[in-house]
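Only one protein chain is missing; all other protein chains are in place.
As written, the chains take the letters A and B, and residue 1 is the first residue of each chain.
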Amino acid sequence: MEKHVVIIGGGIGGIATAYNLRKLDKNLKVTIVSNKPYFGFTPAFPHLALGWRRFEDITIPLAPLLPRFNIGFINEAAESIDPKSNKVKLRSGKEIEYDYLVIATGPKLVFGAEGQEENSSSVCTAEHAMETNRKLQEFYQNPGPVVIGAIPGVSCFGPAYEFAFMLNHELVKRNIRHKVPITYVTSEPYIGHLGLGGVGPSRRMMEDLFAEKDIKYITNVKVTKIEKDRVVYEDLDGNSQELEAKFTMFMPRFQGPEVVASAGDEVANPMNKMVIVNRCFQNPTYRNIYGVGVVTAIPPVEKTPIPTGAPKTGQMIEGMAMAVALNIINDIHNSPDRYAPTLAAICIADMGKEAAGFIANPVIPPRAWVKTKKAKWVHYLKTAFEKYFLWKVRRGDIAPWFEEKALELFLHLKPAEPCKDCEGAPGSRC
Amino acid sequence: MEKHVVIIGGGIGGIATAYNLRKLDKNLKVTIVSNKPYFGFTPAFPHLALGWRRFEDITIPLAPLLPRFNIGFINEAAESIDPKSNKVKLRSGKEIEYDYLVIATGPKLVFGAEGQEENSSSVCTAEHAMETNRKLQEFYQNPGPVVIGAIPGVSCFGPAYEFAFMLNHELVKRNIRHKVPITYVTSEPYIGHLGLGGVGPSRRMMEDLFAEKDIKYITNVKVTKIEKDRVVYEDLDGNSQELEAKFTMFMPRFQGPEVVASAGDEVANPMNKMVIVNRCFQNPTYRNIYGVGVVTAIPPVEKTPIPTGAPKTGQMIEGMAMAVALNIINDIHNSPDRYAPTLAAICIADMGKEAAGFIANPVIPPRAWVKTKKAKWVHYLKTAFEKYFLWKVRRGDIAPWFEEKALELFLHLKPAEPCKDCEGAPGSRC
Partner (left out) sequence: MEKHVVIIGGGIGGIATAYNLRKLDKNLKVTIVSNKPYFGFTPAFPHLALGWRRFEDITIPLAPLLPRFNIGFINEAAESIDPKSNKVKLRSGKEIEYDYLVIATGPKLVFGAEGQEENSSSVCTAEHAMETNRKLQEFYQNPGPVVIGAIPGVSCFGPAYEFAFMLNHELVKRNIRHKVPITYVTSEPYIGHLGLGGVGPSRRMMEDLFAEKDIKYITNVKVTKIEKDRVVYEDLDGNSQELEAKFTMFMPRFQGPEVVASAGDEVANPMNKMVIVNRCFQNPTYRNIYGVGVVTAIPPVEKTPIPTGAPKTGQMIEGMAMAVALNIINDIHNSPDRYAPTLAAICIADMGKEAAGFIANPVIPPRAWVKTKKAKWVHYLKTAFEKYFLWKVRRGDIAPWFEEKALELFLHLKPAEPCKDCEGAPGSRC
C-alpha cells in the first residue's frame, strides 16, 4: 500500500524534506500542512526589515507550487498530533492520517523580556520584518539611540548581529549615523560567541568589527524589560541597569509550538516543547515521527553563565532534511541503512557592502575545522545563495547533484552521512 | 566701510582662515599678528627633531609671503584683547582695532610634571624640536633607556606615538636599538586611545605595533616628575613607581595663552583659558570673536580615569578655518547662513618606512565611520601631504577646489557644513 508522509511546516526544513522524499521516491504520497500560504526565505527577513528586499522577492506562494511536484498542500494550522493513532488534527477539526510524520514547524517565538512583544521589533517572521520596516521609516525621521540584542535563552544570534551591521550601513547611507548610538546587548558571554562557543577567532573578529562600526556592546547580561524608550538589563550579580533607546530589536527565545506539545512528553521535550530526536532525527519513542529544523531539541554547545542555545542554520537544516528523507525511504523499503546529518554550521552575517562568514564543522566540538572570513565577496555569496535557494524551491529540487559535489569539493562537507547507531543525542557521533 | 579682520596666529589655523577670507572677498582687510616670523608645518616637527627634515624644509617666512596675497602681517606678540572696545594691544603698546577677531594662537604649553621643562624634550614647537635633535645626537653616542609619553591632561597624543615609532626606526638604522629599551608611559586608559576613545580597532593595532617594535607601555598613570635619569609616575591607587631613562620626550598639556585670558571669562574658558566657541566657532558673548585651531575649547570625547582631552588635528583645523571664514563673510553681507566644521579627524603616525593612519568621522561619537590602515603607502601619503600643504601656503590658497572634490569623492568628507543653529557645544550636531 502507498505510504503517506505528512510534513507540518512549509519553511526550509519542510520544503527540503518534501522535495528530497519526492526525489527518492516518485510514488510516495507527501503532504505539507502549513498555516502560512507561502514559503519564506528566513535568512533574508532582516533584509525585508530594512527594505532591501520586497516580500515578493523572498517568498513563494505554495498553493500553485507544490502540486507541480505532486506534493499535497493543506494551508491550515495543525492543531494537535496524536502519535498513538498516527493522526494530525487541523484547526478546522479535520484529521489527517499519516504513516510518517515530519515535524518542521519552525519555532514558537517567546518574547521573554517584559514588554518585548509590544515595544521591541523582530525579524523572525516576514510579518514582523515588515512591521519593523514601518517602525524604521518613522525612526529615520527622528533618530536616536538604538539597542539590538538577544534575551536569555536565545539560540539564534546571527540575525541580531546581521541586523546591527545592516542598520549601521543603512544609517550611514542616510547620513544620520552620527545621530544614532548603537548598542548590542546580549546573553552571550562575549561577542562572537553566537551560541556556538565562538567559531575560531570569531570573538576577535567581532570585537574589531564592532569597534570599526562604532557599535558598543554589553555582554553576559539578562535583558529583563523593554520599554518604549529604554532597555533594562541585569548583570550576573543581579544589578539592574538601563539604556536609553528609541528603537530596539531583540531576538526572542525559541520553543516548540503547541502542536508539538500536544503530542505529549515523549515527543515534546518537557523543557522547551521541541521535538525529541535521536542522531538520525527520529523520535526515539514514536519511530515514525521525525523532526527537522529549528523545532528539534539539540543540546547547547556549551554551558554559559546566562543560558544560550545552539543555532540551527540553513546548512544544518538541509542536512536534517536529507537524513530524514533517506531514513523514511529506507524504513519504507525495510532497509536497515540510516543517516545522520553532519551538522556543520555555515553562518553569514551580511553587513551591507561586505559580510562576515563563519563555518564550524561540526557545530559540536571538537571541530575538524573552522573558517572565518570577512570580505565583500562574502556579501555577494550570501545574496547569490538567496537567489539560488529560491530557484531550487521553484524548481522542486533542494539537493541537486552539483551542490553536493561543490560542497564536497570545496569544503569537504557532506550534509548527511551513514549512521550505524541512531541512538544518542543529535549531533553526537554515530 | 571696509571691514578689518584681525587674526592672531600664523600657523595652520591662522593662515588657513586668512587665505579663505581672501578667497571669499578680494577687498576685505585682513591682518595676521604673530610673534613668530614664519609659518611652521607642525605635523613635521617630530621629523625635525629626528633630523629627517631641516628647519627650512618645513617653514615659510611670513613677511615676504603674506603681502603677495594682500594680507597684512605684524610680526609682534599680541599681549591683550579688549573685546568691549574691539582692540588688540601688542607688546609694543600699539593697539589695533578690529571688526572681527580670529584667535588662532595655538596653545600655551604646560609642562605639568615636576622637572618636565628642564629634563624632558618636546616636539611641540620648531625650536623645541631642534633642541631635541641636539640632545639626541649626544644620546646616540651613549645610548640607554628611553621613556616617551604623555602627562595627565594631554589632548594631543599622536606626536608621542609618532616620535616613539620614529625614534625606534632611527635607532634600528643606527644599529643601536638593542641598547635602548623604549617605554611609552601615558595618561590614556589604553594605548591607541589617542584622546579619542580609540578609533575603531586602534587599540589592537597599537598593541600589535608596540609588540612588533618591542616598545613596552604603561597606561592609565600620571607622570608626576621627570628627572635627568628617571621618570616617576603614579597609578590610580596613588602608588608611585619610577623608570630609569637616559632620554625622555613627554607631551605637555595645552592651555590658552595669556592673550586669550586677558579677554576675560566670557572669551577664555576659566578652566583652561581656551577660547569659548559655539558650534560655528564663534564666541557666544562677543559675536565678532571667533576661535580656530588648538586654542579652542572642545569637550573631551569621553571621561577617562586620568584626565585626557580631544586632539584637534589638521583636518579639523582646516574645517574650523573654512567655517569661520564663511561665517565672517556671511555676517559682513548680512546673510543668515552659518557654517560649522564637521570635525572629522585624520591622524597619521609616521613610523619611518611605514605609517599608521586613523580617520574618525566625526571625532565626537557616534561615528558614521572610521578607517584604520597601517602601510608603506600611508608613510608616503603623509610625506606627500606635507609637501602639498606647504605648496598651498606658498600659493595662497588653502582650500583648492580639487581638494574638496577629492575629500568628497574618496572619503565623503566635507570640512564644513551649513548649520541652522549655531548655539551648542562645538562638535555637537546642528
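Throughout what follows, contacts are C-beta pairs under 8 Å (C-beta built on N, C-alpha and C of every residue); 3 or more make two chains touch, one makes a residue touch a chain.
Every value quoted in this text rests on a predicted model; they were computed, and no experiment measured them.
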| item | value |
| --- | --- |
| Contact with the hidden chain (one of A:Ala63, A:Ala368 or A:Ala406) | A:Ala368 |
| Absent-chain contact - pick from A:Gly51, A:Gly72, A:Gly200 or A:Gly264 | A:Gly200 |
| Hidden partner interface residues of subunit B, rising order | 172, 175, 177-182, 204, 207-208, 211-214 |
| Touching residues (missing chain, whole complex) on subunit A | 198, 200-204, 362, 365-370, 372, 429 |
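The rule we apply is simple: only the chains that are shown with their structure count from here on.
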| item | value |
| --- | --- |
| Geometric centre distance via CA averages, subunit B-subunit A, whole Å | 52 |
